[in-house]
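Here the structure comes first, spelled out in structure tokens, and everything after it is commentary.
Of the protein chains in this complex, one is absent; all others appear in place.
Read from first to last, the chains carry the letters A, B and C; within each, the first residue is number 1.
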């Protein structure tokens, strides 16, 4: 399940909804990663652009990979502005086995950071400043240069 | 924070309470591991004994270890009987950094499984059957044999 | 004609160009000095599939997307 929201995520609602789905399906280990906007670098928040068609494909490939391990992945992300101390990102994995859940959450979050087509901007003086220094080139970048 | 409850955990309440604590403290990555009782081996549930004095020391050592990384650990566990599809165990880490949070949840949950003084019983025909096959000898076991 | 879209912070309107393959696209985009700075950092998708080399034949109506460095979460 991939859910995109305008603005900050309602963490309680999303986490609890997914937990209700997962505990009934006999998963033994459920892990939530919650990303929260930190107060740093004098920002007033973050802002996000998402290219949905490629994000959806990226996520579907992950769901196939998880299903082969009898597991599931879930993700929620914000579009647009998110204030300090609010959440912009939740990733959840559910698996019958603890060890598989721990491996999957790590790989899923790291691959998300490296390859999901989402662009981050710092909000400074009400302007969006592309967070270039913290951004990662997608695999295969540079073929047109 | 270490919380022990008689019977199943109220997952929503615990997760949401800890999330409220953590997002205000400028943690960027918060990870919850939720352990749920699976319907398997014809059990009607699980049951737990805990030896609190050593569990508290084990947990305090982990809190010191996490603090050195500017992180925090939280844990909730059930004492006594927990039915199928209910939660008996929640571990949470909060860290400014994603990578540290992912490492910590893995190490914390694995060390918990290996060394926390908690004993598990299958509930079968209303009897408690020690889950010996799934249990792990604590480091240093056997010195009296 | 193929459509080229510039995603995220590149902040440019889509354009339509005549190109038979990705190498043609490369030549066209390198003529724009402002765009040229982005090319080394951008991944490329054809009809929403990310591609890893230039040996891709294009047909009219294909959609090429440039994806600058990402940072979700």
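Going forward, a residue touches a chain if its C-beta (ideal position, glycine included) is under 8 Å from a C-beta of that chain, and two chains touch if they have at least 3 such contacts.
Every value quoted in this text rests on a predicted model; they were computed, and no experiment measured them.
Shown chains touched by the hidden one, complex as a whole: B. Touching residues on chain B toward the chain that is not drawn are 35, 48-49, 51, 53-54, 57, 77, 88-89, 109, 112-121, 130-132, 134-145.
One rule holds for everything that comes next: only the chains that are shown with their structure count from here on.
Taking the mean of each chain's C-alpha atoms, the chain closest to the overall C-alpha centroid is A.
Each chain's centre was taken as the mean of its CA atoms, and the one lying most distant from chain C is B.
Work out the mean CA point of chain B and of chain C, and you get 49 Å between them. For chain C, residues that reach two or more other chains under the stated contact definition are 73. Taken residue by residue, chain A touches two or more other chains at 35, 109, 113, whereas all remaining positions touch fewer.
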